[in-house]
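Sharing a structure, written as structure tokens. Questions coming.
All protein chains of the complex are present and in place, except for one that has been dropped.
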Amino acid sequence: MAAMAFADIALPRELSPGERALRRLLRRRGAMVGLAVVVFFVALAIFASWIAPYDPLATSWSAVRKAPTAAHWFGTDEIGRDVLSRVIWGTRASLLAGLVSVGISLAIGVPVGLLAGYVGGWVDMLISRITDAMLACPFLVLAIALAAFLGPSLTNAMIAIGIAATPAFVRLARAQVLAVKVEDYIEAARAVGNSDWRIALRHVFPNIVAPVIVQATLAIAAAVIAEASLSFLGLGQQPPAPSWGSMLNTAKNYVENAPWMAVWPGVSIFLLVLSFNLLGDGLRDALDPRHT
Amino acid sequence: MLKPIAAAIAAAVLATPLAGAQTLRIGLAEDPDVLDPTLARTFVGRIVFASLCDKLVDIDKDLKIVPQLATSWEWSKDQKSLTMKIRQGVTFHDGEKLDAAAVKFNIERHKTMQGSNRRGELAPVTGVDVVDPYTVRLNLAAPFAPLVAQLADRSGMMVSPKAAQAAGEKFSAHPVCAGPFKFVDRIAQGKISLERFSNYWNKGAIHFDKVTYEPVVDPTVRLANLKSGQLDFIERVNPSDMPALKGDAKLKAAKIVEIGYQGITINIGKSEESQKTALGKDPRVREAFELSLDRDAIVQVAMDGEAVAGNQWVAPTNAWYAKSEPIPKRDVNRAKALLREAGVTNPSFTLLTPTTADAQRVAQVVQSMAKDAGFDVKIQLTEFATTLNLADKGQYEAFVLAWSGRADPDGNVYSHLVSKQPLNYAGYANAEFDKTITESRETNDATQRAKLFEQAAKLEHRDRPIVYLYHRQWLWAHTSRLQGFRPIPDGMVRLQDLKLN
Partner (left out) sequence: MSFILRRLGAIVPTLFFVSVMIFGLQQLLPGDPAIAMAGEERDPNVVAYLRGKFHLDEPLPVRYGYWLKGVVQGDLGESVRIQRPVTELILEKLPITLELAGIAMAIALVIGIGAGIVSAVYKDTWIDYVANVFALWGLSTPNFWLGILLILLFAVKLGWLPASGYVSPFEDLGENLRSMILPAFVLGNALAAVLMRHTRSAMLQVLSSDYVRTARAKGLDERVVILRHALRNALIPVVTLTALQLGELLSGAVLTEQVFSIPGFGKLIVDAVFNRDYSVVQGVVLFTASAYIVLNLLADVAYVLINPRMRA
């Protein structure tokens, strides 16, 4: 009787943890600004061919290193190409560098980390030693060696950065699995007879999503910078295709007599990376159950 | 009343010698390799040697040979031996005497030491005789005209036999030579410090107590160092930075056309790869490629005008340039016609490009120009070690190549274009060309050599294993307090008669 009475009362629907996290995220202004900027750049990358005023590869001997004018809003570069168009098209390379390399890290790192944490034993030991070894190597040195081995190209730079960043995800995934593994509800699920797979998917996996997303966002930011660094050493995007990193690398020779060549790719890298960082920080705050 | 005047005079008198504790700080574009003239292999190392190790002879700005450690030389009648008189009173940094025996020791060291990079340069020398304490005779298997010019470079550098024998392989850790400055210290990839050698034979021409060389790889940072006063002298200024130097009263620029060249080497026979592209297979396609290029525009756009267009292994300003083979003008229509004639549509090839800024610019300009004639040039940045490897194996289609140059034109062409020579990356194998160039080294008659070089140039232009593009200006910048700098086409920084005010 009493139970039925209770059921009649309309209670406000309780928000799911996901919805609560989203609310928290939306409230953090820094993260929202970051998200907006990222969306803006993604749009720029997708619609580059419609937005860019000129062909980014079109050279002009008479318009070498011209300051910004009405015809060329951001000026021209060292062989007469329009800087604005190159910055717009370069968004693709830089975004790809960030997204693809982190994609690789996720695709390899998370499953491997899950495996190590879940299975344990000598598999865990082997994976952990290899991961530690990779982490002990300075990230950039690893990336340089990999990129030099694969050959200079944007794709190879992405692969190199992705592989060099993988150990961080392995560690993260493994740590999360280890933390969750000892929880009571896992024991309970197993006692009830759920298969390992089911446990992994339904219980372990959702718990690692949050920190992995945060780490991924921050890793994208680092990857964009890494692409610029590799370009500085001649290992990134190949000319004449534009990427902010290689544009910055070329432009550093003209900082005093053609500063517009450097300003715009530099500002773009800064904005994009800062936005990913803000977004990542916001996500971390939002998804962290300890904060309200 | 007299006291202050006397004090002022005294101060002035005393100040002058004190002001002599001068250091010249030079900024280099790269880190030099081993400081042993026998083992050395980089251009930038030679800049340090210019202060550290004197050579038998030197060159002047017109590429004429002038005496240094040797005072005079002459060829025998059969041109098969070179007798040189050695300057008397010269000592090495460790006090040992420079005499004919020391010269003999050095030449033999260059020829026999393990890992010596001078062997090829001194290959024609079969033996050295000590005629008297200050006369040597170099004996050759056959006449070799470039020999004296070789002795104006590392092959002619003299190290102290005592120090070399004592140190063996480790000589480069503390080199002992006979130049105006002696070695003090070197931080690997950092500063190289030298100090004045008080017994230098030409000490009157040296006005510094210390010289330091510091590698600053980035040209913008190198120039920043000069502007902020950390360095007094820098080499290889960015061409685009030159105009601004004109307006700066505190700095001065200097330039001279190099003895080297910049060009594109094409794989025409180094391996089967050469047959994979139309460019490698068909000389008409190569001619079309050359005709699609406007060298003056390349110089203007890629090098900001700080270069001289060229189409031979020596610059048009060089005495050995064959005037009968002038630089062709851009002719896109003819290029297209040639391609049609060769039955080739949209020829494509991959151009390996070094990662340096100017090579990248040149490659992109070339790509753009060649496109007008129908060429699809793919640029591939490769770093140095990989390029050498690929070139050596012939696993490439074309690459952008620079050669630092040698005083004698033979040094710019023999190794590169004669069959089976180590630097013949193109795989050029033309017996007539080989014969012509070999003959040119075996006679000391300048007119005869000029004619032979002309013939060789004609052959090269028919086959185009290398498409020469331009010759850079060596660009230096220094504080305007520095006086007396003499630009020489080999790109070296000679400290004789250099003064800092």
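Each chain gets a letter, A and B, in the order it is written, and its residues are counted from 1.
Going forward, a residue touches a chain if its C-beta (ideal position, glycine included) is under 8 Å from a C-beta of that chain, and two chains touch if they have at least 3 such contacts.
Keep in mind it's a predicted model, so treat the numbers as computed, not measured.
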item: Which residue of B:Val66, B:Ala249 or B:Ala385 touches the chain not shown here; value: B:Ala385
item: Sole residue of B:Arg41, B:Lys276, B:Lys329 or B:Lys378 that reaches the chain not shown, by the stated touch rule; value: B:Arg41
item: Residues of chain B (touch criterion as defined above) contacting the omitted chain; value: 31, 33-34, 39-43, 114-117, 119-121, 169, 172-173, 187-191, 214-218, 220-221, 224-225, 227-230, 383-390, 392, 403-404, 415, 422-423
item: On chain A, residues whose C-beta touches the chain left out of the figure; value: 28-30, 128-130, 132-142, 144-146, 148-149, 151, 221-222, 225, 228-229, 232-233, 245, 248-249, 252, 255-256, 262, 266, 269-270, 273-274, 277-278, 281, 284, 288, 290-291
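Simple rule for what comes next: only the chains that are shown with their structure count from here on.
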item: Centre-to-centre distance between chain B and chain A (centres being mean Cα positions), rounded to whole Å; value: 46
item: Residues of chain B defined as touching chain A within the complex; value: 218-220, 238, 240-241, 243-244, 297, 300-302, 353, 355, 357, 360-361, 363-365, 367-368, 379-383, 386
item: Of chain A, residues touching chain B in the complex; value: 59, 61, 64-65, 78-80, 148, 151-153, 233-235, 238-240, 250, 252-258
